[in-house]
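Right, chain A next:
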Amino acid sequence: MAIIDGNVNLDNAVLSVATFAPLAGAAVLGLLPKREEFLVKAWALGTSVFTLLCGLYLVLRFDYGNAGAPQFERSHSWIDVINSNYHVFMDGLSLPLFLLSMVITTLCIIYSWDHWPEPRNPKAFLMLMLILETGMLGSFIAEDLILFFVFFELVLLPMYFMIGVWGGEQRQYASLKFFLFTLFGSALMILSFLALYFKSGGAGLEPTFDIPMLIERGMSDTLVRSTELLIFGGLFMGFAIKVPMFPFHTWLPDAHTQAPTVGSVILAAVLLKLGTYGFIRIAIPILPAAAKEYAPLIAVLATIGIIYGALGCLAQKDMKRLIAFSSVAHMGFVMLGIATLTDYGINAAVFGMVAHGLITGMLFFVAGSVKERFHTLEIRRLGGLLVQAPKLGWILGFCSMASLGLPGLAGFWGEFPAILSTFNPAEGLSVALFRTCMVIASIGTVLAAGYLLWLFQRTAFGTPKEEWATTEVHDVERPEWLAWAPLLAGIVLFGILPGIVFDITDPAVNERVTAAVVAQGK
Partner candidate 1 sequence: MYLNEFLLLSAVLFSCGVYGVLARRNGVLVLMSIELILNAVNINLVAFGAFHGQVDGQVFALFTVAIAAAEVGVGLAIVLLIYRNTRSIDLDQVAQMKG
Partner candidate 2 sequence: MLAAFQAPHLDYAALGPEIVLTATLVVAICVDLALDERSKVWVTRITGLGILLATLPIFYLADQGISGEARVMFGGAYVTDTFALVLKALLLISGFVVFLLSFDYIGEGDYYEGEFAYMVLSSLLGMVVMASARDLVTIFVALELLSIPGYLLAGWRKRDQRSNEASLKYYLLGVLASALMLYGMSLIYGFTGSLVLTDIGAKLGGPAGDKPIVAVAIFLVIVGFAFKISAVPFHLWAPDTYEGAPTPVTAFLSVASKTAGFIALLELTFVAFLGRGDVTRPIFWVLAALTMTIGNLTALRQSNVVRLLAYSSVAQAGFILVPFAVATRDEAQEYIGSAVVYLLLYAGMNLGAFAVVIAVARRTRSGAIASYRGLFSYAPGLATTFSVFLLSLAGIPPLAGWYAKFAVIRSLFVDFSVAGAALGIVVAVNTAIAAAYYLQLIREMFFRPAEEGVDVRPRPHPAPLVAALGITLTLTVVLGFIPGVVARLGDLSTIFTG
């Protein structure tokens, strides 16, 4: 049975065009001769800019008064044997992340203009990046479990190659680890999807993979509790590995450390969000009762992640690895927000995702540029960056401040509301436990200040180490400025006007996520 949406208008089409344009661009790119490097780069940039323009068009056309409702909805029969449809739409939850993916990809291409990791092969690199973009964009608008799964996995391959081909010393280990962890998670995830599918049928209803339809059917009410917990467990594993939550995080530091700069940026900025997005979009609304059962576990793991990530950071000797570990801590805050199952918490989580995307993405950019200049990221060997490249140094400082959650910058709005919401989790959750988590998580903010400032002090303050004293170090260059300026501006803008994000996400969180949780409680 196919739901064919007759209302095919321009806006709906643009959503799909924006999603698939990078893939088409990558295909064309594959046909371009490798030697025409400028052409290759220009084409890739053009594709991503075109995609971004489509995205901006959608942003303009988006009905903000109705941010919780599906917009640009399109449903077309896809695999009708299993009643799976190409069902996409955009709402307040998708919009920020959708746009973030586009922006980050475009900026990464700009940054790459003069920074090609070895072995130099712009064509292949850019193709992967564009394929990645389609995967990311698709994941954020898919409203069908199978469609989501395909996009979710589409992201895996390009990233694997990016790490494996252009990564650092231990790239093979890191890429394999990344791949297998994620694959394992998605295997369990697809099992849960199937279970949902089959359990959604019966009583005259056709089984379905359609997310809104599954939410509507109130799976929590029809399923036996133990089955529901099992299904949620599968989803949990799939998403938690991607997030990554403690203790499934060990792939992350390796992947981040070994990946080329741009890979780290995309990984941190967008890929990790697929996991948290999955929780918000799929796991919690479809199975709110199980989500409540799991929430304490998630909260505890998230809290451990916050502290653990921070401790991990403090132990690091390598700048990039430190930033990587900080992701574990930051995603802990996001997950903590999600675990509360409240409006505040989930809004904070979405904001946290965007903020972390901007900030940590930026930090990885800086780390990449430091590496490019000094050929090392060993903190012990760095120092006096402010003397040799003051602008770069101050950008690092700025991002550190943003990352440690300074109010007025974007990071704060992911962190504080998450802590705030933990004080008062959804009805039925253990208040004592969550409040304990809250206090511990707030200690995490202190540790965050500790490791970030320590990093900043060791790398930027002081005077340059002897080995670099005579090195000619150039400060931030034009492609870097072009790639970074939007991110930096975003960090400030979202920090000052968090409403830009909250006003979009809030109705969506209300209508699409917490409504299910609240209904469950009754």
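Here are a few things to note about the model shown:
By definition in this document, a residue touches a chain if its C-beta (ideal position, glycine included) is under 8 Å from a C-beta of that chain, and two chains touch if they have at least 3 such contacts; residues count from 1.
A word on the picks: all candidates are chains of the complex that A comes from, given by their letters.
It should be emphasised that the depicted structure is a prediction, and the values quoted were computed from it without experimental measurement.
Touch between chain A and the candidates 1 or 2 in this complex is found for 2 only.
Chain A contributes residues 77-82, 119, 124, 146, 149-154, 156-157, 160-161, 164-165, 171-172, 175-176, 179-180, 183-184, 187-188, 190-191, 194-195, 197-198 to its touches with candidate 2 in the complex.
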